[in-house]
Structures are given as structure tokens and as C-alpha cells.
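Can you read through this structure? Questions will come right after.
Partial view: only certain chains, each at its native spot in the assembly.
Each chain carries a letter (A and B) given by its place in the written order, and its residues are counted from 1.
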Amino acid sequence: MTTSSSIGQRVAGEALGTGFLVATVVGSGIMAERLAGGNVAIALLGNTIPTGAILVVLILALGPISGAHFNPAVSLVMGLTRALSWRDAWIYVLAQVVGGCLGTLAAHGMFDLPLFQLAGKLRTGPAQWFAEFVATFGLLMTILSVARFRIEAVPVAVGLYITAAYWFTASTSFANPAVTIARALTDTFAGIAPNHVLPFIVAQLAGALVGMVVIHWLLTGRAAARPEATLAHER
Amino acid sequence: MTTSSSIGQRVAGEALGTGFLVATVVGSGIMAERLAGGNVAIALLGNTIPTGAILVVLILALGPISGAHFNPAVSLVMGLTRALSWRDAWIYVLAQVVGGCLGTLAAHGMFDLPLFQLAGKLRTGPAQWFAEFVATFGLLMTILSVARFRIEAVPVAVGLYITAAYWFTASTSFANPAVTIARALTDTFAGIAPNHVLPFIVAQLAGALVGMVVIHWLLTGRAAARPEATLAHER
């Protein structure tokens, strides 16, 4: 019914979307911590609600252009399942990382903070890595299964999934390597110390892979609406 | 339009879904209590919003596979209404209990707590039992009626119902025997002392049965979209 978007448009969509996502995560974290008077649960509410909300919006707005991955774990799974060529998958990953880092800068700019920072917040240990594994497993389960059966519900499903995952994981569910890298560049509420980034990414990719395999089995034998193809360029 | 899922896939769907549900209930309770600085209303908000959110996600993602009961009270009502064979109903119940308990373990693992615990939190008395009766009655009303008239709205309806029920019941609305058992295995915000589990389950099953009868009468004479069959395997 429509022609598809060019690779330039799709890359711009991924960068813009990941940028807005990170700007929301980082910006709302700054706002929430500034205003919450030391009550971290209130700060996390003020961080969770905007993040869940913007995810719904960005997937609605940019999904039809780029597929709205905004997440290297998702793009790599799409590469593995042949829904995306490997060349495009790697371009997507690059766009997500660059866009995400620009999103951190934008948040700093909007809150009148030094643009370039390095996070000091420690997020490490097997419990947090296990949490990232579970969170990314669940994210892939959500995306792959809902895309198979009710593609139009993916934006709301992903937004609500992350809303929940902020609270059921000790790590507040990064579940996204590009966002993790971008969050190393802010010494605010949402930050993560740079030397703690790599294990998070490893745990996320492991969760994504296991999620892909489990959901693949769970959906075996069920007719598909070609979800992966659809996810790559939603329309 | 699709072939249906195998019993193995359906059982895995029930176990996975109930596990994620319980991990969210228990995990967000731990997170919320840790951060809320003693304000229990804020902690309950931080427990409610993730629970309602993950229910929408899980029913969207797993409903087409197993029907997304995640709740013995629902599966037994489906058995009574012949929407599910008794054999399958009991297998579902078992999967829900096992999956739920694994969900508690997963939450403990993510928050670096001892995996095996027993709850000390007292939840007892006729008022709380009455609350569980009302909460489960309302849950069955929601599921059976919305499934009859607008099957695609069931995920949102159930998520919002539990969001409300956390607050209008003194017991914070367990409304689910498998979740109740799983919550006996955590000595955190969401726990319930093991010796208080049985009366909760009795009240829940009574509420489910009365709800089934009342809604059955309320819907008599209205054309059905074969909701029970649909609920058993949503597609």
C-alpha cells in the first residue's frame, strides 16, 4: 500500500528515535531527581512514566519508517532471523549508538548541564547482570510474540513492558546496548559507570538470544503475519 | 487462520506468563519498598503500575498461545464451562503454580536476596477474605464479559482491573491461587505468611464461582463470540 523508506530515512528514524528515547530517560531522570526531595521511589516513578510513554509514541511515529528498533539487541535478532540484512543491521546499530549519545547531549542541553560527562554511578554484580538478562529476554518475547499476533499493539506492549521492567529488575532494566552506552555519558540519575557497561551489554545480548530461541519454539507451528519482515519496515 | 499451539507450548506459555507476573509483583514490591522511604502509598504505587502494565503485555504476548489464564481460578472456571478439558485445566493449574514459584525465585535472584524464603507478613481475617472474594468475582466478571463482547480488549481490561483492585481491597487483591502460593515464598513487600494462604484461596475460588454464575445469567440471551473457546486458545 506504500512504498518503503530509503535507507537514509530509516537510519535517520533509528537515530532520531533512539535520541528521543535517551533524552527522555536521561532528562526525566534529571528532572525527577531534582524535584523528588530525596525520595527515590518518587524519582523512579517520574523516570518510569515518561519512558514508557515516549516508547509508545516513538514506535507509533517511527515504526512505519524504520521498524522502530532503537535497540541493537533487537536489530541483531532481526539480522539473525533474516528479517534485516546484516549490512542494514550494523548500520542500524551504529545509528542507534550515535543517536542515543546525541540524546544524552540534548538532555544535558535542556537542563543547562555540562554537555560532556562520564557517569560515576556503579551498576554491577551478578544480580544486576541476571536482571538485564531477564529484562531483555522479556523484551524480545514481547516484541516477537505481539508482532506475530497483533502487530498494531506492539507500541503499547513495548511501552508497558519497559514500565514494568523498570521496577521488577534491580538494574531498572536498561535492556538496550545503545541506551546503556549513551547512559555512560551522563553523571545523573540514569547514569552507569563506563567500566560497568560491557557486562550489561553481554547480559542483554544473551537475554535477547535466549529469548529469540524460546519464543521461536513457543510460536512454532503458528501461522505468522510475517512479523520480522513487518518489524523491519512496519508497513 | 492459524493452527493451534501444542499442549507443551501452552503449558510453557502458562508457566512463563505466571512466572513473569509473579516476578513483577514480587520484584517491584522489593524495589518499591527499598526506595519509598517508608511511605507505603508510594511503595504500593510502585507495585501497582508495573503489575497492571505487565498483565497487559503478558496477555497480549501469550494469550494467543495458551489463553493467558495465569490463574487457577480462571482455568477451573474454564474447566467448569467446558472451554477447557479437565485434564488440561489441571495441567494448567500445575504449570501456573510451578511457574509462579520460579517467578519468586527469579525476583530474589535479580535483587540479590536468598532464593528460598518463607513470608512472615500476616494477611488474615474475614475482611481480607471478603476482599479476596470481591476481587476475584470482579476479575471473572471482567474476563468473561469483555471476552464475550470485545475479545481484543481483554489484555487492557485485566491490567486495569488489577490496577484498581490493588487499591480497593484491603488485601491488595491477590485474586489468584497460584500467585498467592508463590507469594508465600518471599519475605518481602508482597509476601503472605504460608498459614494464611489457604483461606485466601478458598475465598478466591468462591468469588470466581459466584462471579461465573452471575455473569452467566447477566449474559444469557446475548449472542456470543464463543468467548470461552476463544479464551482457551485465543486464536
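Please note the rule applied: contacts are C-beta pairs under 8 Å (C-beta built on N, C-alpha and C of every residue); 3 or more make two chains touch, one makes a residue touch a chain.
These numbers were taken from a predicted model, which means no experiment stands behind them.
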| item | value |
| --- | --- |
| Full count of same-sequence chains in the assembly - 2 placed in this view | 4 |
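Rule of thumb we're sticking to: only the chains that are shown with their structure count from here on.
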| item | value |
| --- | --- |
| Distance from subunit B to subunit A - Cα centre to Cα centre, in angstrom | 28 |
| Complex interface listing, subunit A residues touching subunit B | 38-42, 44-45, 48-49, 52, 125-128, 130-131, 134, 138, 141-142, 145-146, 148-150, 153, 156-157, 160-161, 163-171, 214, 217-223 |
| Partner subunit A, residues of subunit B touching it in the complex | 1-6, 9, 12-13, 16, 20, 23-24, 26-28, 31-32, 35-37, 39, 42-43, 45-47, 49-51, 53-54, 56-57, 60-65, 106-107, 109-112, 152, 155, 159, 235 |
